[in-house]
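The complex appears here without one of its protein chains, the remainder shown in place.
Showing chain A:
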Amino acid sequence: MATSLKRREQQPMSREGDQLIVTPLGAGNEVGRSCVYMSFRGKTILFDCGINPAYSGMAALPYFDEIDPSTIDVLLITHFHLDHAASLPYFLEKTTFKGRVFMTHATKAIYKLLLTDYVKVSKVSVEDMLFDEHDINKSMDKIEVIDFHQTVEVNGIKFWCYTAGHVLGAAMFMVDIAGVRILYTGDYSREEDRHLRAAELPQFSPDICIIESTSGVQLHQSRHIREKRFTDVIHSTVAQGGRVLIPAFALGRAQELLLILDEYWANHPDLHNIPIYYASPLAKKCMAVYQTYILSMNDRIRNQFANSNPFVFKHISALNSIDDFRDVGPSVVMASPGGLQSGFSRQLFDIWCSDKRNACIIPGYMVEGTLAKTIINEPKEVTLMNGLTAPLNMQVHYISFSAHADYAQTSTFLKELMPPNIILVHGEANEMMRLKQKLFTEFPDGNTRIMNPKNCESVEMYFNSEKMAKTIGRLAEKTPDVGDSVSGILVKKGFAYQIMAPDDLHVFSQLSTATVTQRITIPFSGAFGVITHRLGKIFESVESSTDEETGLPALKVHERVTVKQESEKHISLQWSSDPISDMVSDSIVALVLNISREVPKIVAEEEVAVKSEEENGKKVEKVIYALLVSLFGDVKLGENGKLVISVDGNVAHLDKESGDVEGEHEGLKERVRVAFHRIQSAVKPIPLSAE
């Protein structure tokens, strides 16, 4: 609570700047259905698009109804796990989303296999199906790939990704919007393992770090100890004639475990007669992906690859179904699903659980409510799939290979990066709270805000984004001093600004300028001299000349419009388009037409033009007053001939002669001043030269 109060106090002070909003639509104070919404300066990004594997149908989705999918510019997927990618086909095909989606090469290749498998195995009614295989295939066309470190720019949003460890192809995304950087870690691990690189430390420190907190304040045992425990349990169990069941999700960590087993078997010839199986057609299919994207793995694998592909196992064979499995004597079987909810792993568990020689190794993080989570606490009895209960005699070991950063990794990672804002996601509520408390003690100086928003709870931050512009070309020939004026075209592309002279526009941007020359011919059969005379009465400047080619007379009116006699019956007007010239030409056209039609009216106009100065002045004042009323509403005549303008209780005094404005409210003063300038320039005659 203390933090949220503090935040409220800070807000009014830090109000200057643009608002950045981060809202978890899933994975806020929970594990599963990762989906974090972020918006800053009109750009919107969604990180991850997962489901909660413990639920089915709509209930498994993140809270997509909180947002308008059509406004999202970019969707970034960190890795292929269901809780990070599985609502993607739904989001792409069943919502109004029309932005772009990015993931790494390996993620995309596995994503398809994994979700196709997910659709096949999830036994839900047709109405509850979020998407089908067809939707997945269609989504493949929309997904774009990004390579690690490759910078991509979409609508001014720049982003690139770093290796995240965790699983093959897992990425951490760094997003840069107008200089404000946001790092989204997804699931990451800072420990190098058998095949993956450790998560990289980004080169730049982000302003906001959205970080996973799955492991909370736990500390992992070192990898070697875990591996030793793992192999020891297996070795002793099979040596005593028992069977080992490893329920594991088919992809990701399973490959790491297979690498460990294959290597252990290679080093222990006495075990060669004991078979190892991985019972997952999906894992078998994905082997090709693992055998290909060697470049995403660590140097160890790359070096091994120089001799032979380490993902071509020598002691491990694949099983397609339980029918192919002959349960004679000791064996090691890795089977999915990891939670023992149903399927092959559960079938084996039911057969093996009552024999105390057997062992079951839970190799990773288990979601609440699954049987795997239950048996970690070693209950006396378990309920089998057929509804009967059976004694749980087999040994149960929990050895985590889950490749989530533990507390030590998280805190060192954050200390290296020193982000001023930390947002915790993807963690069970209590664990997250503990992590938050402990991190507070690590960053005691108070410059770091740590937040753990719930789902749909927005975190607001304000960033003073300095807008820098580059003045280039002719406009920059002289570097100006304070007080000099700079006028030119401001070009904004993405979040980059450039100021340049109009003539340079085509040089420095893909835009170009144009001049439109207009020439119209008007029927006129009178004497040209009449026109000259009449124009001279209205316009300040009328220059006479003769056309060089035809020798006919020509006039240049107001230094803008050329009037030429074309023939006995026509005159022509030529000018270069801009609002003032258009207006001048219109009045010339009106004048010329009127000469040939109604002579008397011109005389009348002439009378009007000879009105006294005084009357003119009054008229101008009236117009100014009327326009100000139409703009500001409450305008009264005050002392010394000043106008008193009041808006919403704020008052400004306007001196009509000098244009000076006095008042308390800055904004109003500014507006009145600008308005008055514009009115004045509209009422006054057109200045002769625009330059």
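In this text, a residue touches a chain if its C-beta (ideal position, glycine included) is under 8 Å from a C-beta of that chain, and two chains touch if they have at least 3 such contacts; residues count from 1.
As a convention for this text, contacts and distances are computed from a predicted model.
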| item | value |
| --- | --- |
| Record-based protein name (UniProt) of the chain missing from this complex, from "Cleavage and polyadenylation specificity factor subunit 2", "Propionyl-CoA carboxylase beta chain, mitochondrial", "Retinaldehyde dehydrogenase 3" or "Dynein light chain Tctex-type 2B" | "Cleavage and polyadenylation specificity factor subunit 2" |
| Full-complex contact with the absent chain, from A:S70, A:S321, A:N430 or A:S509 | A:S509 |
| Touch with the omitted chain, as defined above, among A:G179, A:G241 or A:P480 | A:P480 |
| Residue among A:V152, A:I376, A:I595 or A:L627 touching the omitted chain | A:V152 |
| Touching residues (missing chain, whole complex) on chain A | 16, 105, 108-109, 112, 137, 140, 145, 147-152, 160, 203, 224, 227, 263, 266-267, 285, 288-289, 292-295, 300, 303-307, 310, 466-474, 476-477, 479-493, 497, 499, 502-503, 505-523, 577-580, 589, 677, 681, 687, 690-691 |
